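Attaching a single structure in structure tokens format; questions to follow.
A single protein chain has been removed from this complex, and every other one stays in its place.
Chain IDs A and B follow the sequence of writing; residue 1 opens each chain.
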Amino acid sequence: MDERWTLHPDRALPADPTTRPLAREIYAAVRDLPIVSMHGHVPVEWFADDAPFGDPAQLVVVPDHYLTRMLVSQGETLPRLGVGSTEDEAAETDPREIWRRFCAGWKHFRGTPTRYWLEHVLVEILGVTQRPSAETADALYDQVAARLAAQEFRPRALLDAFNIEAIATTDPAWATLDAHAKLAADGYGDRVLPTFRPDPLLHVDRTTWRDDVARLGEAAGVDVTTYDRYLEALRAQRERFVAAGARATDHGHLYADTTPLDDAEARRILDAALAGTVTAAEAQAFSGHMLFQMAAMSAEDGLVMQLHPGVLRDHASGPSAAFGPDKGYDIPVVTEFTHSLRPVLDAFGHHPGFRMIAFTVDEDVYSRELAPLAGVYPALRLGAPWWFLDAPDAMRRFREAATETAGFSNMSGFVDDTRAFCSIPARHDLARRVDAGYLARLVAEHRLDLDEALDVAADLTYRLPQAAYARA
Amino acid sequence: MDERWTLHPDRALPADPTTRPLAREIYAAVRDLPIVSMHGHVPVEWFADDAPFGDPAQLVVVPDHYLTRMLVSQGETLPRLGVGSTEDEAAETDPREIWRRFCAGWKHFRGTPTRYWLEHVLVEILGVTQRPSAETADALYDQVAARLAAQEFRPRALLDAFNIEAIATTDPAWATLDAHAKLAADGYGDRVLPTFRPDPLLHVDRTTWRDDVARLGEAAGVDVTTYDRYLEALRAQRERFVAAGARATDHGHLYADTTPLDDAEARRILDAALAGTVTAAEAQAFSGHMLFQMAAMSAEDGLVMQLHPGVLRDHASGPSAAFGPDKGYDIPVVTEFTHSLRPVLDAFGHHPGFRMIAFTVDEDVYSRELAPLAGVYPALRLGAPWWFLDAPDAMRRFREAATETAGFSNMSGFVDDTRAFCSIPARHDLARRVDAGYLARLVAEHRLDLDEALDVAADLTYRLPQAAYARA
Partner (left out) sequence: MDERWTLHPDRALPADPTTRPLAREIYAAVRDLPIVSMHGHVPVEWFADDAPFGDPAQLVVVPDHYLTRMLVSQGETLPRLGVGSTEDEAAETDPREIWRRFCAGWKHFRGTPTRYWLEHVLVEILGVTQRPSAETADALYDQVAARLAAQEFRPRALLDAFNIEAIATTDPAWATLDAHAKLAADGYGDRVLPTFRPDPLLHVDRTTWRDDVARLGEAAGVDVTTYDRYLEALRAQRERFVAAGARATDHGHLYADTTPLDDAEARRILDAALAGTVTAAEAQAFSGHMLFQMAAMSAEDGLVMQLHPGVLRDHASGPSAAFGPDKGYDIPVVTEFTHSLRPVLDAFGHHPGFRMIAFTVDEDVYSRELAPLAGVYPALRLGAPWWFLDAPDAMRRFREAATETAGFSNMSGFVDDTRAFCSIPARHDLARRVDAGYLARLVAEHRLDLDEALDVAADLTYRLPQAAYARA
């Protein structure tokens, strides 16, 4: 390949010659709509500080667990990729070496969305003109490093360049939101929004729980010595988030269970947790109880409740101990929604102040559980295909399996859910293309008229995320 | 859109230019075959009385829970759609208002089979020429109301117009089948057939159970004071159904479990149920036991056993209490067949007098459980994709997932399962198109010859439903 590396304008559109022109037309109508990124993991400090990004490895490779996990599966190690050190192996400190390992492993991304996103980032954003490989690694490194030094590559400038109308960060429930305050003072208050994430506080048998509760109490100005104080502190911090422009909460439980306990039992378990005597079964029951309480508070304060269940964290004990969470060893499990959401939906499913957006990494529930639930309860919206399912064929399967029962109006539209800031345009672009392809097929099969498909495409891209994440 | 609203002749056929002409040819060969509608929920009184239908809202909107649930999910309420009243809200009594709400919500059906069926009903059967919308609602109402008043719109006339060769109703096990007798007297005895549905009698902890058993006893002329009398009454009513032309029974259990109890335990539980002291666990075990007993009776009397498991009824307590069953709050759950059907298939799976047709709303079992089971046991046939899965993409997935293991000969062919009488032609038409598209792909990929595909299409449309529902 000595020809210049370019991206094809029709990529990720259906190949069939009847459908592709329709897909092109639908995609063209939404390609340039603003990005509404209502759930993600970009550090708020990037926008608050607006400092230049580091080196190419620190920007593209090290923080992206999609990328590092694939290289690990093929024999690289996290230390060699700069992610951290183990007793046996120190973290690589030379970013050029890390970059070389990434480029040498380029082949392994074939067929994955990481490949699509990286192509987009490398070519469209970082100006790379050659395919990554062992041979081209150094030249690419120099090219990218030069780009990162440019003024127009600061985070706030990229918000404009990426056409991001609003972006939500994910913040611990005990956050004081100082960075968001600085952003508000700088005029970014409507553009960078916090999200309330209380997970560690709701799992009362985690080793860090008592420290985390102390942090919550400090932030809220509440001495958390009882269950009532615990709820009071959570409520106070939710109010702080609301005041700072938050639209939503986010909940990453292993199970979707929302069964409430009676107050006495909840008090008893919380006391046991504070005393350090709680059992795993009690903690599990309490986490379901607290999802119900979070729903009740959402019905009061209007924060949209995002539920991300079904992932077993830290599957490998060694890497998790050495490198911490989110390093590739989180693996999905069977997820149940019909029984699990019944308590919350029975209580708040028709409440005008409540909205839940449910995500899954278990696609088996689309047609069986999530679409039937979202297709009747006004409070429930289906989130975008999440994590391992945020990929072209998986997104298509989501549309095909969920739409026939839930329709489009019960969807959240696209949510990128990423910490890889530069990949946000690529992810939204891919989703727009996949949706255009799906809608084009409906038109080509005369199941939808073209004017309707164009309207739905704009809904999915722009209007539905805005509506789904508007406080209820 | 001021152009006239019409339906495209190629709708729901594959777009790919190689496959579409083949699909057209296959569809054309089965388009006009008679409808064999062997499972459904049209009230038998419609045919017995042959009275005119009511207003457009009562015909199209109010009784169709697919339609009302979608509108509810987008903020309408069941009272505003005329379905019933709550303490807070009286049922809408003006059919024109209900019709307007339906038309205003037309957008929300995009991408759903309801949209396809309604288009077909509105354009082909009701003669509507404009898309529904808030603006066109009144004109459409008048147009439809005029059509309903016509003599050729009486139920029996529609049986002819729809080319329905036979239609089965679903009737409680205690039915005396008077309407069917009237139909037989009028020459419709081979055309409108009863189906024996004993569900409420087999779930001995339902609040209505003792009343229902009393009704069974009265119909059968058996005083149901013991387990043996209970079986005797069921057997007597099955005989009545057989005499009235019934082909099948229908069983809508939460679980597919068919584990028999020993007689002493069954007697003990039935006695407890009569005494009102049965537990939920006993009732659950008894319902599985009774599925086994129903299979044993089918092996004797030849009634085909339809099994519809896996739906949690009345998910929302409020709406279910206010409006009754089947108002949109029935949600599927994980369903298991391999272990569950083992007792029945081990006992009767090779019995020449026994045939079971299994349906699922959990599509995960197609390739894993149902196709392997149907692909070896002569007594088992796979039913059509059911309820939430009776939709173009879901039907295609069924063909793709089940055929490779079960073949076509182990299928029931299409079953419409509807209470929306006017949608029956639309549903059969859609199934014929989807099957034509699937078969056309097999031909285009040279996995089947065209003469074979034409033969299979006729099997799926006409011959297999006849054969599957012929008493064994």
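Here is the rule we use: a contact is a pair of C-beta atoms (placed from the backbone, for glycine too) under 8 Å apart; a residue touches a chain by one contact, two chains touch by 3 or more.
Values in this document were obtained by computation on a predicted structure and should not be read as measured data.
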Touching the left-out chain: which of A:111, A:221, A:276 or A:352?
A:111
Please identify which residue in A:44, A:270, A:376 or A:391 touches the non-displayed chain.
A:391
Cross-chain touch to the chain not pictured, restricted to A:99, A:162 or A:329, is A:329
Write the list of subunit A residues that the hidden chain touches.
1, 7-8, 10-17, 20, 69-70, 72-75, 107-113, 115-116, 312, 315-318, 328-334, 361-364, 388-389, 391-394, 397
Residues from subunit B at the interface with the omitted partner, ascending
16-19, 336, 338-339, 342, 345-346, 349-350, 364, 367-369, 371-378, 380, 400-401, 403-410, 441-442, 444-448, 451-452, 455-456
